[in-house]
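A single protein chain has been omitted; all remaining protein chains appear in their positions.
Right after this comes chain A.
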Amino acid sequence: MSSKSENFFTDCVKDAAMGGLIALALFSVLIGMKAEVASGLGGGLGIEYRWAAVAIAVAVVFGGRLLLNLFVWKTKTPVTEKAGSLMPSMSSLAPLGKYAMPVFLVLAVLLPFLLMSAYGARGSRQYLDLAILVTTYVMLGWGLNIVVGLAGLLDLGYVAFYAVGAYSYALLAQYFGFSFWICLPLAGILAAFWGIILGFPVLRLRGDYLAIVTLAFGEIIRVVLLNWYEFTGGPDGISGIPRPSFFGIEFTRGEGGFADVFGLDYSSIHRIIFLYYLILIMALITNFVTMRLRKLPVGRAWEALREDEIACRSLGINTTNTKLTAFALGAMFGGFAGSFFATRQGFISPESFTFIESAVILAIVVLGGLGSQIGVVIAAIVMIGGFEFFRGLEEYRMLVFGLLMVIIMVWKPRGLISTRAPSITLSGKKGKGISADLVQEGHG
């Protein structure tokens, strides 16, 4: 027994020493010598030796490898396995899902007032701006969830529809002087229209091919916006996009402005709060429509399509049309969000619609759990909010953020909320969630 454990220990040390030796060989050159313009030598090149740094580096490698050997690689009971079991399991989180919806909703509705009372009008502005940003991404996530989560069509170019929505509003306002409330539906319709235009040729492709073509489409839209200088202003973008009014009442100082009409003191925060509620309502409508559609034949056909397209066709479902409706609807909500983005910023340029935006939205959907509405909310808060939260860490922000995402994906490979609720049950009760292991992800 004791000889065995001794053996184990010497084994570990030997292996660690080997690692240390290799580190020494590498680091003595890489770290140990530094070419420097030494001022004492009259500007000539000199070599500075840093043996202490080498010693530290080698010690770190040796120590690190020894610890890993002892506790992870060579032992029969790796600590990493135990660490995994420390994470809360699926079942313990299930009740959370039930209350999350109402809690989030109440919090979201009260948020401006909570912030105002906590930080005052001036201090809460920054948090409200963040809340608007997060809610915009929640809406985009919900829109994309229709396409990716329900219909199982991997769309990497979702930002294109966001751009179409934003530019539709900006251009309609610029050329025809339309107001936000007229442009909002038009932007949605135009985005849906482009969704169908793209969908027709593309939706016969499957899986990877669909992903690549949608990605290309996203880029094409951006490049067109960038290069069609006379029409879109190219890289200069479009500025002076009209702000939304509160049913005709502008948020301006003085006579006839929002504050004047409602007998309040003028404050610029009014418009921010209005924008927050605007996007919140738009997002909630997106959610409502999606939840509703899931229980209708189209929604069920989308999910069936994700599960098995061939079986769908054998049951008489026109798969092309079904995919197109998912695509167009997702695009429409993207378009709505886009025109909100334009009116909030007052200025748009193609730079806001790069591929990274598509990636972030898709990451929100995947991280939240494909097809899960509440998952999208949590993921958007974690991703967008977290990104801002770590701003204090400066250049390490990306690192911490990346680590966080890796941890989540290791812990929950199918996303944060990985159960699917049945769209209809015989017992009339809500029904048990279906484990995501049984649910297909779709093949395009």
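Convention: a contact is a pair of C-beta atoms (placed from the backbone, for glycine too) under 8 Å apart; a residue touches a chain by one contact, two chains touch by 3 or more; residues count from 1.
Heads up, the rule we're going with is that contacts and distances are computed from a predicted model.
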item	value
Absent chain [UniProt protein name; select from "Fe-S cluster assembly ATPase SufC", "Cytochrome c oxidase subunit 1", "Amino acid/amide ABC transporter ATP-binding protein 1 (HAAT family)" or "NADH-quinone oxidoreductase subunit E"]	"Amino acid/amide ABC transporter ATP-binding protein 1 (HAAT family)"
Absent-chain contact - pick from A:172, A:210, A:241 or A:312	A:312
Option touching the unshown chain, where A:14, A:122, A:204 or A:292 are the choices	A:292
Residues in chain A touching the chain absent from view	289, 292-293, 296-298, 300-301, 303-304, 307-308, 310-319, 325, 420, 422-427, 431-432, 434-436, 438-440
